[in-house]
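All protein chains but one are shown in place.
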Amino acid sequence: MSRIVRTAADILYPAILIFGLYVVAHGHLTPGGGFQGGAVIATGGALVIVAYSYKEITGWLKKNVLLGREVIGLVGFIGVGLLALAFGQVFFFNYLAGSGSLFGTPVPYGINAGTLNTAGIIPLMNFAVGIEVWGGLTIVILYMLSGLEKEGC
Amino acid sequence: MLWNLPFITVVVLTLIGLVTVLLKKNIIKILLGINILQSAANLFLIALGYREGGVAPIFTLAPSELMVLPTPQALVLTSIVIGVATSALILSFAMVLQRKYGTVDIDKIRRLQG
Partner (left out) sequence: MKKMFVVVASLLIFAAFFGVMAMTLTFGSPMVTDMDDYFLRHGQEQTGSNNQCTAVVFDFRAFDTLGESTVLFCGIMGAALMFRKMQGGEEYEDE
C-alpha cells in the first residue's frame, strides 16, 4: 500500500487498541463487555494487516502466540468459575461481590454515577473473553491470508 | 399496520433469506443468504422484548426507571457470535473447494474423491 495508508495505520492502531481495552474494562458500567471489545481490538489488527503486505507481517505477528492467547482466554474463563468451588459455593458463583476485597464494593438499588471497583468476578470474565475473541478473530485472518499466498489463486 | 413494522421486517427478511438459500448456485451467495436468515432471527428476538417508553437497562445515569427486558439481549449476543463462527467455517470450506475443483458452482462439485 502507499505511504499515506501505512502512516495512517501506524497512527491509528494504538488509539483503536486503547479504545477497545476501555470498552472491555468498563463492561459492567456502560454498554459493552467482553465480546464487543474483543471485536474492536481485532479490527485494529486487521487494519495493520491490510496496510502492510503479508511478508512484512509474519515477522511481527506470529501464529503460535495468537493461538496461545486464545487458549489462555478460554482456560482463564473456566478457571475463574472453578475457583468458586474452593470457597464452598456452586460453579460460577459470584464470590467477590459485596465483600471488601478486590472488586467488591456493595451497590444499593438506584440510579448512581458508577464506580469501577464494584462488580465481583464480572470484570475478570470480561478480560478473559476479550483476550479469547481478539486472538481468535486475528488468527482466522492470518490463516486465510497464508492459504491465499501459497497457491496464488 | 404501521405499528407492527419490526415484525413485518422480520417476515420480509426471512423470505429473502429463504429464496437466496434455495435458488442460488454459488456458495458465496448461499452464505450471504444464511447471514440474512440469522439477522432476521436476531431482530425478532430483540423486538419481542420492548416495553413502551422504556430506556436501556443500565443504571449508570439513566433517565428513568422504566426499562426494557434484558434477557433477549443476552440471547442475541450468543447468537451473533455463533453466526461469526459459522461464517468463518463456510468461507474456509469455499477456499479449499475452489483450489481443488477450480469452481464454486455447486452443480459442478459432485464427484467424491478418494
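Just so it is clear, A and B label the chains in written order, and each chain counts residues from 1 on its own.
Keep in mind that, in the parts below, a contact is a pair of C-beta atoms (placed from the backbone, for glycine too) under 8 Å apart; a residue touches a chain by one contact, two chains touch by 3 or more.
Predicted model only: the values in this text are computed from it and were never measured.
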- Task: Mind listing the chain B residues that contact the chain we can't see here?
- Result: 3-8, 10-11, 14-15, 18-19, 22-23, 47-52, 57-60, 67, 69-71, 73-75, 77-78, 81-82, 84-86, 88-89, 91-93, 95-96
- Message: Residue by residue, what part of chain A touches the chain that was omitted?
- Response: 27-31, 33-34, 58, 62-63, 70, 73-74, 77-78, 81, 92, 94, 97-98, 104-110, 112, 114, 118-120, 122, 125-126, 129, 132-133, 136-137, 139-140, 143-144, 146-147, 150
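Here, only the chains that are shown with their structure count from here on.
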- Item | CA centroid of chain A to CA centroid of chain B, Å | 23
- Query: In the complex of these two chains, what residues of chain B are touching chain A?
  - Reply: 56, 58-62, 65, 77, 80-81, 84, 88, 91-92, 95-96, 98-99
- Where on chain A does chain B make contact in their complex? 29-31, 35, 110-114, 137, 140, 143-144, 147-148, 151, 153
